[in-house]
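With one protein chain withheld, the remaining protein chains of the complex are depicted in position.
A and B are the chain letters, set down in written order, and residue numbers restart from 1 in every chain.
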Amino acid sequence: MMNRPTKTGIAGTLESNDCQVIVEPTKDEGLIIQIESVVKARFGKQIETAVRDTCEQLNLIGAIVSVNDKGALDFTIKARVETAVKRSL
Amino acid sequence: MSIRSALFVPGNSAAMVLSSPILDADTIILDCEDAIAMSSKDSASLLIKHTLMQLPRRQKEFWVRINPLGSDFFMDDLNNILPSLPDALLIPKADGDDWGEIIASIEKVENKFKLKPISLIALIESAKGVLTCEKLAHHPRTKGFLLGGEDFASDMGIARREDNRELLFARYQVVTWAKAFKLLCLDTPYTDIDNLEGFKLDCEFSASIGFDGKACIHPLQAEVANEVYSVSETQITWAKEVLEETKRQSLGVFSFKGKMIDRPVILRAEQTIEKAKKWGLLR
Partner (left out) sequence: MKYEPKLPYQYIESYEPRIYQEKKTSRVNHIVKKVESLDELFDRIGLQDGMTISFHHHLRNGDAVMNLILDEIIKRKLKDITVAASSVFPIHTSLAKAIELGVVTQVVSAYMSGAVADVVSEGKCLYPCVMQTHGGRALSIESGKLKIDVAFIAAPALDESGNISGRQGKAACGSLGYAIADAHYASTVVAITDTIEPLFHIDIARECVDVMLQVDSIGDPRGIVSGTTRITKDPVGLAIAKRTIELMDAVGYIKDGLSFQTGAGGISLAVAAQLHLKLRQNNIKGSFASGGITGYLVDMFEEGLFEKLYDVQCFDLSAVASIVKNANHQAISASQYGNPFNPKNMVDQLDVVILGASEIDLNFNVNVTTGFDHRILGGSGGHADTAYGSKFAIIVSKLVSSRISVVVDRVTTITTPGETVDALVTDYGIALHPRHRELIEQLKKTTRLPVVSMKELLDTANELCGVPQTMLPKDKIVALMEYRDLSVIDVIRQSEIPL
């Protein structure tokens, strides 16, 4: 079963070692991931992978997922994405 | 389980959760319950889930305090957290009457995910909890007790005192039942984090009546607790000598340095060495 957001879901904080994730519904079925990070030059790819994997595991479609990362590790990113997705459903 | 200190860490703080494996406590209790606002319960539960799956635990035990039976979050917590394999669950507001129902819910989730039975620690923090210790202790899935003085005092309708005299009965009751059933028993947190002297005195008393360790709410407390509930250098040396002498002796009972050594003494020496090993006190 695919999951499609019906409202905006926000999770996480902008404290260091954490990240804030906002999930918003879109009209089409695509998945848009936007990443801003204090360590983007060093870990941009890993962050993108962590976000995408989590969204796929949650069968998310029709969403813009915006991440504002303050140096969170992968497991924190995954947790914040999952929380924001679940809050958006 | 030999635990001198169990440190509560708020389960929704990414930074604190991240640094928890390197703090001084023997055990980290990631908290979904009292340290977390209602609006963040889902967030904490999921952060703990992902943390436990990925963060190297560095020989520390990681427990999780879930939300109580009857709250909106109890089942979500179990479903999120049990599959990520914490070392134990700390069950709040435990008493003998609800214990069966709580364990049934846990077993349902364990079966669903095909998990091995997890260790359960009962957080005894009500008048009824204190009086129904016996039932909790009897249950084969119970591995330990933790006394929660704050909630107990509110349940009793009494004020907390600096010397914790109001907890005397609860402490003796809980620790004696724990010892009778060979359960781990941890003492109540000490809330004045600036008063490490008072904390130490409190630990010394609780250690003197049999508590194995202390619940802590600040890393500096954990350091003190580790010292108080530990085995001393003298105890370790004595234990080593007793065990060496035991190897040399053929009799079950013998005299060593003017003291009678028999089976219980040898057992205690073995426990001392085991603890010292676990806590990295052997050189």
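To be clear about the criterion, a residue touches a chain if its C-beta (ideal position, glycine included) is under 8 Å from a C-beta of that chain, and two chains touch if they have at least 3 such contacts.
Predicted model only: the values in this text are computed from it and were never measured.
Colleague: Can you list the shown chains that the omitted chain is in contact with?
Modeller: A, B
Colleague: Just one of B:Lys93, B:His218 or B:Lys275 touches the chain that is missing; which is it?
Modeller: Answering carefully, the residue with contact to the hidden chain is B:His218.
Colleague: Using the touch rule from the top, list residues of chain A that touch the missing partner.
Modeller: Counting over the whole complex, chain A touches the hidden chain at residues 16-17, 38-39, 41-46, 70-74.
Colleague: To test your reading of the contact rule: which positions on chain B touch the chain that is missing from view?
Modeller: 18-19, 22-24, 55-56, 218-220, 280-281, 283
Rule of thumb we're sticking to: only the chains that are shown with their structure count from here on.
Colleague: If you average the CA atoms of chain A and of chain B, how many Å lie between those two points?
Modeller: Chain A and chain B have C-alpha centres separated by 36 Å.
Colleague: Chain B touches which residues of chain A in the complex?
Modeller: Chain A residues touching chain B: 11-13, 15-19, 72-76, 78-80, 82-83, 86-87.
Colleague: Can you list the residues on chain B that touch chain A in the complex?
Modeller: By the definition above, chain B touches chain A via 13-15, 17-18, 42-43, 46-47, 49-51, 53-55.
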